[in-house]
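Only one protein chain is missing; all other protein chains are in place.
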C-alpha cells in the first residue's frame, strides 16, 4: 500500500496474482463503494473512490504481472492540519510518533499515510484476492458484531450454501451498520446515537468469517495463518485486538469446556464446535474461520484534549478537530473482509495448486497403469 | 525456527544480528531454563535444554553472520504417537490439518513442528534480541496476568528504573506461576488445582510490557509494530487472542472514556493513560508497550474425545493422551517475552541507527561551523 | 516496478527510503531525460517522460513512507502488436515465454511488462537511491564501454575528486554514445552506422563505476553485494552477461597475474590494481567498484525471421517489425547506473548507520569518561 490521506491518491501494488482472472474497474469500484463515506454515521468528507488500474490487467483479465491501482483523493481540505495539527499532535492519532519517525518531514495532513483512508488500497487488493478465492469456492464475510454495547447475533447454523450466504450478505448490506440482525440494527440506531452525544464516538467489533477454506493452509514455524491474518487486521487503523474462535473467553475456560471434536459432516472433516476459530497450530482446519477485530472509538472528538505544542514543547489544550467518522467500526468492515481475503489467497497459492496438481498426476498415473 | 518435538532437535537461525554483541551459551541457557518443564504444573517430560550455538558467534561475541542455534531433544518417548496419534488425530491439536498439509508425510510424533517445544528456538532467538535492546536501554517483561479466573495485579506505577524492574523480575521468578503478586499466586495455587481436577486443564493470559521503547518504531502501510508483534505472538502454540492496551474493552467505550493525553514526564513525551498500549498508527509512542496474549487451555486432557480414525475415516473415541502441561500459560511466558523482544529489536535496527547517525552528523556539522 | 509498454504508464514503488531527502519532480525528470529516446540511434517513439510522484514526498522532501512514481505512456501505437505479434511471437523477445507464463492472457503490446520502457521506473528509483548515496559521498557513473567492436577508454587514473568526476560526466553527456572518449565517439559514428546497415542492430557493453563506497557492504551467505548488483543488472532487458573487475579474463590468468595488494593511499585502505572489481567475498573492499554488463544487439531487425503462428502452431516467416532502437546499449546506460545505485543504497542502509552510530557512541563514551 502507498499514499497519503491528503496527497494525490492512495493505492496498492499487488504482486503474485495469477493470470486469467476476470477483473474490471467496475467490479473493484463496487467493492470500494462499501467503504465509501457519506453514509450515515460516517465522515462528512465526499469521496467518489473510483479506482484506476495502472498495470497488470489487459482486456479485462489479469496478466500475471504486478497490479497497481490508485484511488484519487478529491474533496480535500487540509486547513485544519496545516493550522493546528502541524504544531499540536492529536493524542490518540499517529501524529506524535509519525513526526519522530520522520525526523520532522512527515505529511501530517489528514493523518498522512496513517489515515483510515489508506484502507481503500486494502479493499482494492482484497477485490483481487476474492477472485482467487472464488476459483476455489472460498467466501469471506465480515459484519459488525458489536457497536458499543449492542451485539449483533448471527443466526446459527451458519450458511452452508452460496444461496444462504447471498441472503446474509443482503441482510448485512441493508443495515446502515453492516449488521445482519434487524433487532440489533434498531437498537444500534437508538443507543448508539445516545452514546455519541454523550461520549463523542464509539468503539466496536468486526467479525470475519471464511467459509469453505481447505484444511492445511499456513506454514509451520513462521508464517502461521492466524498470525498473518492478525497482522493484516492490525494494519487497519484503530484495531486494538484480534481474537480467533472463542478468543479471550478461553482464558477462563477449562480443557473440558473448550474442547472440540473432529466429525464428518456432509462428507467433510469438521472441527466442532470450533473454539479454535478454524485454525489449529497455525493451519486452517477445514472448518469455518472466525476472527474478531476490536476497534477503538474514534480519537477525534469535540472535547478539549491535553497535548503539547511542538514550538516550545509545552503543554497546550487542543480545542478543534477535523472531519471524522463518529465510529470507524462500520467503515472498517469491508477493510477487515479484504484483509482476511488477501491472506487466505496468499496462503492458498502457496501449496493448494501443488496439492491439486499432485493429486491429478497420481490419478493420471493410476489411470494410465490400469 | 526449525525442528520437531521428537526429532533430533529444535532450533533457530537468526539473521541480521549486528556484530560485537556479547553472547555466551550460559546466557542463552539461563533464558531457556525459564521455559524448562519439570517445574510444578508443567509436563513430566525432562528436558535439559542446553543450547549449541552452531554459527555466528566467535570468542563470545556475535560476528554479524547468521546465528544458528539448536537444542537437542532428549527423554523422548514417541510410543503414544506411533500407536495412537498416527491413526487418530487429536482434536484441538494440529494433527488433522498437519496431515492434510503434508499429504500424509507429516511427523506426528509429539506434534512434530507444531509442538510447544519449538518455542525453545524462539526463546534462544529472544536472548539474542534482548542483547540488542539492552544497547538501547530497552527492557521487556512478561508475566502471567491471568490463570483461569485469577488475575494478577501489577502495582502501579510501573517500574521507572532498572532497579525497580529488577525487583519485579525477582518477584515474578519467585512465583511458580510467573505472577509477581503474592495474593494472586496463593489463590492460583488453590483455585487452579481445583479447576484442573474438574476440567483437566486451564487457560489464561500473558501480558508483555516493553519499557523505554523509543517513539516512531514501525513501518507505515505494511509492517506495523503491533501487527508484527501480534504475528509473533500467534506463532506460540495455544495463543488465540492478542490485545494492545485496553484491548477488547475499547469496544464498549466512548471516545471520551478512551482518550489519551500527550504529556511531558521526566523530560520525555508520554501518551497517558495509555489505552492504545504504547502503539498508535502502527508506531511506538514512546510510552510503555502493553500487549496481552490469551492462551487456550491445553487440549490434551484425560477425558474421552470424539475424533476419526484415518483407517476408514470413521468416528472413534480417543481415550488416551500423551504427557502434557496442565496449563501452557506458564511456559508461554518466556516465549511471549522473547517474541516481543525479537520484533522490537528488528524494528529498532531498521531506523534507529539511521536517526542516531543523522543526529550525530548534524551535531558534528553544527560544531564544525561554529 | 510495474507497468506495461503500451499500458497507461510504467512506474515503481520504493520502500525503505529515509525521511528528509530533498527530491523534486524536476530532479527525477532530469534523470529520466538521460534515457529518453528521440536522440540519434534510438527509437522513433516520442516520449516526454514526465514523472508523477504519487506518494512519499511532501513539500519537496521524502517522508519515510513508500514512494510511488509513475511515468505516463504517450505516443503509443499498438497496431503492429495487435495485428502481428498477437499471432506471431518475435524470436529474441519475451513474446513466446510470456504467453505461456500468462496462459494466454499476456499484454503483448510493445512487449508488455518485458519492454525496455520499464527501465524508466528503474531510473526513477535510482534517482532516489542517488540521494541516499550522496549523503555518504558515494558516486555512481555509467558509460558505454563498448559499442560493437569499438572500445571506449577511460583515462587512468580514475577521478579522485568530485570536480574530476564532474568533468568526466560532462564528457560522457556530450557524446551521443555516452562515451567519454572523443576518438572512440568518432569511430562509433562511422563504424557503427556501417554495422547497422549490414546487420540491422548492434550489441555492446556498459561499465558502471562506484566511487568512495565504504568497505564491508554486503551480507555473507546470501545477499552478496556482487550477487545483488548482478541481479539488478539482469533486470535490464537485453543484458546477457555481468562481469566484475577483470571478469572473464580471469579464467585464463594465474594467481600470480591476478593478484591484488592491499595498500594505504591518501589515508584509505585500497585493494589494487583491483582485479576483483572492488568486491571480495561478496563485500565491498573500499576500492572503486567496476562492473560491466554486456547487452545483446536489438532483436527486432528488418530481416525475415523464422517463428510460428499461434493459430495452428505452424512455421511462419515474420516480415514486419515495430519501432525500435538500433542499439539498446545507449539507453541501457542510465538504467545500469540506476541499478547499481539502488543496490548500493540498499546495502548501505543495512549496516552503515549502525556502524556510524556505534562509533559515535563509543566516542561519546570516551569523552564522557575522560
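Observations on the model:
Going by the order they are written in, the chains are A, B and C; count residues from 1 in each one.
Definition applied: contacts are C-beta pairs under 8 Å (C-beta built on N, C-alpha and C of every residue); 3 or more make two chains touch, one makes a residue touch a chain.
Everything quoted here is computed from the prediction, not taken from an experiment.
Set against the missing chain, the residues C:204, C:334 or C:353 yield one that touches it, C:204. Residue C:285 is the one among C:68, C:139, C:285 or C:333 that touches the chain not shown.
When the omitted chain is restored, the residue from C:62, C:298 or C:333 that touches it is C:298. On the side of subunit C, touch with the chain left out of the figure occurs at residues 1-2, 89, 91-94, 96-98, 100-103, 111-114, 118, 146, 148-149, 195-196, 198-205, 214-218, 220-222, 224, 226-228, 230-235, 237, 240-248, 250-264, 269, 271, 275-277, 280-286, 294-301, 303, 305-308, 313, 315, 351, 355, 358. Contact between subunit A and the absent chain runs through residues 15-16, 18, 20, 64-66, 220-222, 349-354, 356-358, 360-361. Although one chain is not shown, part of subunit B still touches it, namely residues 1-4, 7-11, 13, 19-20, 52, 54-56, 58-59, 61-68, 70, 101-107, 109, 112-113.
The criterion applied here is as follows: only the chains that are shown with their structure count from here on.
Per-chain Cα centroids separate subunit A from subunit C by 39 Å. The geometric centre of subunit B is 44 Å away from that of subunit C, both derived from CA atoms.
The set of subunit C residues touching two or more other chains comprises 20, 64-66.
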